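What you see is the complex with one protein chain gone and the rest in place.
In this document, chain identifiers A, B and C correspond to the written order of the chains, with residue numbering beginning at 1 in each.
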Amino acid sequence: MTPFQLLTPDGELADDPAAATVDADLCRGLYRDMVLARRLDAEAYSLQRQGELGLWLQSWGQEASQVGSIRALRDSDWVFPSYRDHAAAMCRGIGPEELLAQWRGVRQGGWDPARYRFHIYTLVLAAQLPHAVGYAMGAQLEGADEVVMTYFGDGSSSEGEANEAFNWAVTRSAPVLFFCQNNQWAISTPTTAQFGAPLHQRAAGFGLATQLVDGNDVLAVHTATARAADGVRSGEGPALIEAVTYRMAGHSTSDDPKRYRSDAELDHWRTLDPLDRLQRLIEARDWAPDGFFTELESEAADLAAEVRRVCRAMPDPEADAMFEHTLALETPALAEERASYAAYAASFVD
Amino acid sequence: MTPFQLLTPDGELADDPAAATVDADLCRGLYRDMVLARRLDAEAYSLQRQGELGLWLQSWGQEASQVGSIRALRDSDWVFPSYRDHAAAMCRGIGPEELLAQWRGVRQGGWDPARYRFHIYTLVLAAQLPHAVGYAMGAQLEGADEVVMTYFGDGSSSEGEANEAFNWAVTRSAPVLFFCQNNQWAISTPTTAQFGAPLHQRAAGFGLATQLVDGNDVLAVHTATARAADGVRSGEGPALIEAVTYRMAGHSTSDDPKRYRSDAELDHWRTLDPLDRLQRLIEARDWAPDGFFTELESEAADLAAEVRRVCRAMPDPEADAMFEHTLALETPALAEERASYAAYAASFVD
Amino acid sequence: MLTLSQSINRALRHALESDPEVMVMGQDVGLSGGVFRVTDGLQKDFGADRVIDTPLAEAGIVGTAIGLAMRGYRPVCEIQFDGFIYPAFNQITSQLAKLHARSGGRVTVPVVIRVPASGGIGAVEHHSESNEAYFAHTAGLRVMAAATPQDAHWLLRQAIACDDPVIFFEPKCRYWSKGEVAEDADDPLVLPPDAARTVVEGTDATLLTWGSMVETCLSASSAAAEEGRSLEVIDLRSLSPIDTDTLVASVRRTGRAVVVHEAPTFGGLGGEVAAMLGERCFTSLEAPVMRVGGFNVPYPAARLEEHYRPDLDRVLDTVDRVLTY
Partner (left out) sequence: MLTLSQSINRALRHALESDPEVMVMGQDVGLSGGVFRVTDGLQKDFGADRVIDTPLAEAGIVGTAIGLAMRGYRPVCEIQFDGFIYPAFNQITSQLAKLHARSGGRVTVPVVIRVPASGGIGAVEHHSESNEAYFAHTAGLRVMAAATPQDAHWLLRQAIACDDPVIFFEPKCRYWSKGEVAEDADDPLVLPPDAARTVVEGTDATLLTWGSMVETCLSASSAAAEEGRSLEVIDLRSLSPIDTDTLVASVRRTGRAVVVHEAPTFGGLGGEVAAMLGERCFTSLEAPVMRVGGFNVPYPAARLEEHYRPDLDRVLDTVDRVLTY
C-alpha cells in the first residue's frame, strides 16, 4: 500500500480527481501556516540553545502533517495533541507565549484548552488517546456534530493505552479521528523495532477506517483528513490516518541523532521537504501575487522577533504558584503548608 | 470468514484433506481427555456448592478448545494459562489436588510450573501474555526448538497488556502462540460490547499468523494448533488462534447468568457440544472397542471420587505459611514479624 | 435500614436522577448490576447511555472518564476489585490527579472511582487488596473510605458533587451489613466529607482506623469496656486530606493512640497518621503511637486471611502494650 499523494516532491499535482479541489487560496494559506510554524520552531530551538528554554521538541519536517490535518477540521472540532504539535497549535491561534511557557519552565500546560478547543500537550505517551475517546463519547451522547482528533506518534502506538483507545472507539463507534505522525523515529528507536506490521494495517484490524498518506504532502493530508472527518461526522465510526513524515531534528534539544541515524537518511528526506514542494507548485501555477513570498518572509521575521521578545519577557513564577490548583477546592492542610512556606520564605527577605 | 471445521455437530467429518489424518486412536484419546475434564469440572462445581471450595470457574463447554490445542503441542512446549483452563492442565498431568487447592483457598498457585511446563493460573486478565512473550524471547535466544502457548479470553483481549504482547511478539518474531478461547462472554459482557471487529482480524492486523476455528470441534482445534505450532517452531513468527466456543456455565459459582443471557442461547450451544459430536463420530466409525464408553464412564467415576477425596482431605494451612516465600531471601524485619506473630498466636494456646 | 451496597445504589440513583451529567461506567455494571449488585437496576432505569458496560480495560475506563469529565460529565467509574485498579494507575496518577494542576486550574476532572476494597470474604488472589496508601500519597486526589451505610451513601454523594477526582473505597466485607441512612443532607448525621467521625468516645486511648477495620475497632472498644478500659474510636473517613484536628484533639486528651488498618503496616498510611500524631501530640503522648496492620507479605490465600487481617485480639493486644507502656 503506497501512501496517498496529491503533490509530488517536485511540486507536480498528481492526476487524481481530488487535485481538482486544489486552488491558489488553499495553497497560499497552507504554505503560510507552514512557513510561520517552521520559523517559530527554529526560533524556539535557538532560544533553547541560548538557555532561554529548558527544552524544545521540534516540529521541523512535520508541518504538512499538522497543518494539512488541522486545517481540514472545523473550528468546532476538538483536538487532543501530543507534544510536538506546534504547527497545529498555531493554526488554532495559540500564541508564542502560550507555546513556549511550558518549555521555559514557568508553568505546565501553556494555554486554555476550551478557548482553542485544543487540549494542553500530553507528555505521557498515548495517554491522550483515551481522553479523546471519552470526550467523543460525550459529543456523541449529545448528538453534537463534532469530530475529536488526536495526534500521536509511531512509538506511542506501542503503548497499551493507545490500543485500548482504538478498540474502545470502534466498539462504541465514537466520533474520533486518530492521527498518527509516523516520523520514523521514537527518540533513537526506528519503526522496525517498534512494530512488525504497519500501523495502518493494525488499525484496520481493529475496525478503524484507515488511510495511509504522504505526511509531507500537505494537500494529500488535507484531503485525507477532510474525507476521514466527513466519515466520522456522518456517524460511520472512528478513523485513523497514518501520515508518513520525518522528524528532521533530533528528538529534542537534549538528543544527538548522529548517534543512531545517518546523514544520508536526512539528506533523502530533505528532498521531500513539505514546504519546498508546495512552493514549487505555487510558483509553477503562478498562484502567488507579486511580493507574496517576500511579505511572508517579513511576516515570519516579525514572528521570530515576537517569539524572542515574549520568551525573554516571561517572568519567573512566584513560589506560591506551586500551591495553586492542586485541587479545585484547596484543603486546610495544603493551605497550612502554603502559608507556612510563605512565612518561611518571607523570613529570608533582607 | 467462517471458522475452520473438521467435525460437524452431527459428527460427520468435513471433506477436507486434514480429515485424512484423523484416526481412531486420536479420537479416543481426545474424547477421553474431554470426558475426564468435564467430570472433574462438574465435581468441583458441586464441591463448591457444598462449601468445600470457595469459588470455581467452570471449563464446561470449552473442553475441545483446551484439549485439542494442548494435545497438538509437544511436552517440551511451555504454556501460560489463564484461570479456566482445567482441561488443558489435566492433559499436562496436573492432578485434582493441585487444581483445586487455589479454589479451596489453602494456597495460591496450585502446582510447580516447571514440572508440567505449565505456569500457574494468572487471574489478572492478560497479564500472562507478556510473560509468554518474554519466555519465548528466551527460548529464541537459545535457539530452543520450543513453542510457548498462552491462553486468554475474548474479554482479556481488550486489555492494553494483551495488545502490547501481540505487537511485541511480532516485532521480535518471538515463538509464541496466542490462543484465545472466545466463549462469547466476559462475565456479563458480550463480545459485541468488547470489540467492534473480530479478534482474529485485529490479530492479523498486528502481523500475527491467525486462524479462526470452531472451538467446539476438537479435531479442527487440534489440526489448527498443530499447523500454527509448526509455523512458530520453524521460525515463521508468532501466531494467534481464535477458537469460537461457549461458556456453558455462569462465569463462576458466584455468577447468575440468567441475569444477562437467554436459555435459548444456551440450548443452541448444547446442540454444538464438543463431546457429543466426537462420540457420534467414534460410534459411526465404530472406532471404540466394546466397553470403551462404559470403562471410560467408570474411570470418570473413579476420578470424581478421587476429586471429592483429595478436596476434603486438604488441611487448612498453618498461619505461618503466610510468611513464607514473600522474598527468596527473608528480611530480618519479616523474620521478626513472623516470630512475634508466632509468639502471639502461641499465647492463646494455654 | 439499608445494607451498605443498597446505600451506595441509592446514592448513585440519586445522583443520576438529580444531575443529568452523572454517568456510571465499568465492567458489568449495567445489565448484571455489577458483581456485588451495587449498580443493580440502574441501567434499566437510566439507560445504557448513562450506565455503561465498558470493554475490559481499566486504563480505558479511567481514561475515557477523564475525557467525559472534560466534556462536562461526572463519571462514576467502578473498578471491579481493588487488585484490578493497577492497569489504570498511569491514568490515575499522571492524568486524573494532575490535570487540574497541569492545566493551571482550567481543566477540572470530577471523576469518582469506586473500589470494592480489602479482604474478609475469602476471595482468591488480587481480590482483597488494601491499596489506599498509594492514592493518599498522590497529590491531586481525594481519597475516601466508607465504613457504614450512612457514610457510603452520603460520602459518595459528596464525592460525586465534588469537582476534584475522588478515589472511593468500599469495604467489600461490609456490603451486606445494615445501618440507618439519613434521609436528607441537613441531617446532623451527615458530616462534611473531610471530617473524621468519633464513633465512640473514650478516655484511655484512641483507636484511629477506617474502612473494613472500623467494625473491628468498635468490638475492641466494647470488649475493652467490659474490662473497664475506655477506648475512643475514630473513623478517619477521609484519607486524603486527613482531619488532623479531630485526631490530634482526641490523642491529646487520651495520651495514647493505636492506628489500625488492613493494609500492610510497612509503608502504610498508618505511618503518616503515627508520624503526624508524634509531631503534634509529642508532649501529650504517654506511650508511642502503635500500629496494627497487615503483615508485610502479599495478601495470603483465603484460609489464611483470618490470621492476616487485624482482628479483635490483635487490636486488644496492642492496646494492652500501649496502656501498660
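Rule of thumb we're sticking to: a contact is a pair of C-beta atoms (placed from the backbone, for glycine too) under 8 Å apart; a residue touches a chain by one contact, two chains touch by 3 or more.
What you see is a predicted model; the values in this text were computed from it and never measured.
Contact with the undisplayed chain is limited, among A:Leu125, A:Leu272 or A:Ala304, to A:Leu125. Of the listed positions A:Glu63, A:Glu161, A:Asp217 or A:Asp273, the one in contact with the omitted chain in the full complex is A:Glu161. Contact with the omitted chain, checked across C:Met25, C:Ile160, C:Val260 or C:Ala274, is made by C:Ala274. Contact with the chain not shown here comes from a single listed residue; of B:Leu6, B:Ile70 or B:Ala132, that residue is B:Ala132.
Although one chain is hidden here, its contacts on chain B can still be listed: residues 107-109, 112-114, 119-120, 122, 124, 127, 129-139, 141, 160-161, 164-165, 167-168, 171, 324-329, 331-334.
If you put the missing chain back, the residues of chain A touching it would be 54-55, 102-108, 123-125, 155-156, 158-161, 186-189, 193-195, 254-255, 259-260, 316-317, 319, 321-323, 326, 333-334, 337-338, 341, 344-345, 348. Touching residues on chain C toward the chain that is not drawn are 83, 86-87, 89-90, 93-94, 97-98, 101-102, 125-126, 133-134, 136-137, 139-140, 240, 263-264, 266-276, 278-280, 282, 285, 287-291, 295-298, 325.
Definition applied: only the chains that are shown with their structure count from here on.
Look at the CA centroids: the one farthest from the centroid of chain A belongs to B. For the pair chain B and chain C, the distance between C-alpha centroids works out to 36 Å. With each centre defined as the average position of its C-alpha atoms, the distance from chain A to chain C rounds to 41 Å. Looking at chain B, one finds that residues 158-161, 193-195 touch two or more other chains. Of all residues in chain C, those touching 2 or more other chains are 54-55, 57, 59-60, 87, listed in ascending order.
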